[in-house]
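Missing here is one protein chain; the remaining ones are kept as they sit in the complex.
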Amino acid sequence: MTIDKIIFLIVAAGTLIAALRVVTTGNLIHAAFWLIATLFGVAVIFAVLHASFLAVVQVVVYIGAIAILFIFAVMLTRKDMRDQGPQLNRNWGFGALLAALAFVGLALLVHGWSGVTKTASAFPSGFDAVSALGNALVSPDAYVLPFEVASVLLVAALVGAVYVAYNRK
Amino acid sequence: MDFLKDPLKVTADWLLGIFAGWGMPELWANVLIGFLGIFILVALLMALDIILVWIERKVVSRFQSRIGPNRVGPFGLIQPFADIIKLLIKEDTTPEGADKTLYNLAPILSMMSVLILWAVVPLAPSILGVDLNIGALYIIAAGAIGALSIIMAGWSSNNKYSLIGAFREVAVMLSFEIPMLTVMLIPTIFTGSMGIGAITQAQDTWFVFLAPLAAVIFLIAAIAELGRAPFDMGEAESELISGYNIEYSGMKFGMFYAGELLRAFTFGGFWAILFFGGYRFFGLEQVSAFLAVAILFFKAFIGYWIIMWVKYTLLRIRIDHMLAFNWKFLTPVAFVLLMTTALMNALLANAPAWLYIGGMFLSNILVAWISLEVARSTSRRERERVEGAKASMPEVAQH
Partner (left out) sequence: MVPLSWYLIFSAALFSIGLFGALSRRNLVAILLGIELMLNSVNVNLVAFWRYGDVTNITGQVFTIIVFAVAAAEVAVGLALVISVYRKRNTVIADEIDMLKF
C-alpha cells in the first residue's frame, strides 16, 4: 500500500459518502452543500490524475457557478425547503434496484476488460498538458468545431434560461 | 550570502540535516518541513492581519479628519490586540433556528479562501509556494470558495437580512468574476503562461504600461470581489444592518473581518504582481530575497491603500446599477480589450520593443476612449428620455 493509494482511497470514500448524502438527505440545501463536497472530491481526483487545469476549472465552474445556482434555485422555490413529506417517490425501490444493477454491470464490465491492469506511463519530458489542451481546442486539425459548438450551446442556454425564467409582470 | 539569496532552501537543508540526525526517513522529514513552512507563512499572515486592522483604522480616520485609535500604546498600536482580546472573550451567540454546522463552517471557509491564495504568491525569486501553471485560474477558484462561505453564512443565520445580503454579494461576486478573469488573460497573453511566477519574471516592462486599461478593470473587479464600498452590497450597513455577518459575534465575526482585510491586502498584492512587476524593482530583487519580499509588500500596501481610498471616498452604488454596470459596460469592454490585445500581440510579434509597448499602450487608450464615448452617448440619450418624460408630465396633468 503506497501513499498515493491511501490518498486515493480516502478521497474516493469521502466523495462517495458525500454523494450518498446528496441523494438521501431530506434538507435540499444540505443536499446542495453535500454536492459541493462531492464536486470538490472529484476535483481532488483530477489533481491526483495530474489534470491540474481541469481540477481548477472544476472548482471554478462547478462549485463557483453550478452549485451556487443550485442553492439559489432551492431558495427561490422556498416552499419545499421545509421538507414535509417523503423525499423519495413511490418507485424508489425500483430505482435503487436499477442503480445497483447498473453498478454491478459496470463493475463486471471493468472486471472482464483486459486493459484494466494498465499502469500510467510517465509524462514525456517537455510535455505541458495545459498548452496541449489549449492547442487542441483551437487547432483546426483537432477540436475547434466541438469547441465552437459548445460556445454556441452556452449562448443558446443563456438566452433560453433568461427567456424561460423571466418574470413578465 | 547564500542565506540572503535563498533563505528558504538554506533553512530547509539545515532542518533536513537536523531531522536526518534524528534518524527520520527523508520523505517524512520533507513532509514535516513543508508543513512547517505552511505554518510559518500562515502565522506571519495572521500577524500581518493584526497590523492591517490598525492600518485600516488609522487610514480611515485620516480620510474622515479624525485621529483614530490613539489611547492604547504609542499611536494606538496596541489597539488591535485589545480588539482581539475583546472579540475572544465576547459571548459567542448562535441564533435560534440556525443551521449549526454550516453556521460554524462559514467563517472558517471565509478565512481559508484567503489563506490558500498565498500558495501561489511569488514573494521573491526563490520564495514561491507552488508554481502552478494555472495560477490565474487558481485565484478565481479561491474566490469561488469565498462566495460559497458568504452564501453559507447568509443562509445558516436564519435571518432575512443575512440572506438578502448574501444573495446580493454572491450575485456581485459571480458577475465580476467574468471581467476579472478576462483581464487576467491579458498578462497571460504577454507572458505565454498562466503561472504567477512566470508572469512576474516576464515583466521587464511593467504590464501596466502595456495594458493600463486592464489594470484599471482588474482593480474595479477586485474591489467588487472584495465586497468593499462602493460595492459593499453584502454588508450595506444602512440597508441591511450588516448583511451576511449580522448574526455573528465574537471571534466568528472576527474571522470574517480579518478575512476581509487580508483579502483586500492580497488583492492589492495581486494587482502589484500582475501589473506592477511584483517583487521586481530595477534589479534590486536579485540582491536579497528579503529585499524582494519588502518590495512586493511595499507595492501591495500601495494597492491596498488605493482600495481603502476608494472605499472611504465613494458612496454605495445601487445593486441593479452595479450589475448593469458590470454586464453592460465592464464585461464588454474587457472582452473587446482582450481581443484587441490578442490581435495587437499577433501583429506586433516581430516589432521592436518600443513599437510593441507604444502600440499596446495606444490601443488600450483607444479602447478606453471609445468605450467611454459610447457609454456617455448612451447615458445622455437615456437621461433625455427619462427627463423628457418627466417634463411632459405636468402638461398632461393640466389638460
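Order as written gives the chain letters A and B; numbering starts at 1 within each chain.
In the analysis below, a contact is a pair of C-beta atoms (placed from the backbone, for glycine too) under 8 Å apart; a residue touches a chain by one contact, two chains touch by 3 or more.
Not measured: the values here are computed from a predicted model.
Trainee: Going by the stated contact criterion, tell me the shown chains that border the hidden chain.
Mentor: A
Trainee: Provide the residue numbers of chain A that touch the chain removed from this figure.
Mentor: Against the left-out chain, chain A lists 2, 4-5, 8, 12, 15-16, 19-20, 22-23, 28, 31-32, 35, 38-39, 42, 45-46, 48-51, 53-54, 57-58, 61-62, 65-66, 69-70, 72-74, 76-77, 79-80, 85-89, 91-92, 94-96, 98-100, 102-103, 106-107, 110-111, 115-121, 123-124, 127, 129, 132-133, 136-137, 142-143, 146-147, 150-151, 153-154, 156-158, 160-162, 164-165, 167.
Note that only the chains that are shown with their structure count from here on.
Trainee: For chain B, which residues count as touching chain A in their complex?
Mentor: So the residues of chain B in touch with chain A come to 99, 102, 132-134, 137-138, 140-141, 143-145, 147-148, 151-152, 155, 163, 167, 170, 174, 177, 194.
Trainee: In their complex, what parts of chain A are in touch with chain B?
Mentor: Its residues touching chain B are 29, 33, 36, 52-53, 56-57, 59-60, 63-65, 67-68, 71-72, 75, 128, 130.
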